[in-house]
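Only one protein chain is missing; all other protein chains are in place.
The block that comes next holds subunit A.
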Amino acid sequence: MADEALFLLLHNEMVTGVYKSAEQGEVVSDRCVLLAGEHGFRVGQGLIERFTKDTARFKDELDIMKFICKDFWTTVFKKQIDNLRTNHQGIYVLQDNKFRLLTQMSSGKQYLDHAPKVFHRRLGIFVEDKIL
């Protein structure tokens, strides 16, 4: 059972590592975002597979989103999503007022340009193809 502090530090190191490898000559920061997203994607897939193997199939998209906002988010970030909005046409907006991975960075403007890097990695964790 790994402690939160250790996980956060590991996560920070990984984000730093991804961006450091880019600074050596590579210009495209989109690549970093993509890479960070890929990490998250792989992790997310593994997690979802193990977490949902005993649960019933999801009925529809909304069921998936509710699962993500409540169960999944609680497990990964220790709290539920604060706000979920949708236009009922496939777009969902998840709002978390106290995103755990950024709370240690959010005080102080100097970190604002680093915040998106962390966030993009986390976005990669979502796996939508569990509709099956």
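FYI, a contact is a pair of C-beta atoms (placed from the backbone, for glycine too) under 8 Å apart; a residue touches a chain by one contact, two chains touch by 3 or more; residues count from 1.
Operating definition for what follows: contacts and distances are computed from a predicted model.
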{"item": "Protein name as given in UniProt for the chain not displayed, \"Transcription and mRNA export factor ENY2\", \"Trafficking protein particle complex subunit\", \"Dynactin subunit 4\" or \"Large ribosomal subunit protein mL46\"", "value": "\"Trafficking protein particle complex subunit\""}
{"item": "Contacts of subunit A with the absent chain, listed as residue ranges", "value": "1-7, 9-11, 13-14, 17-18, 21, 35, 39, 42-43, 46-47, 50-51, 54-55, 71, 74-76"}
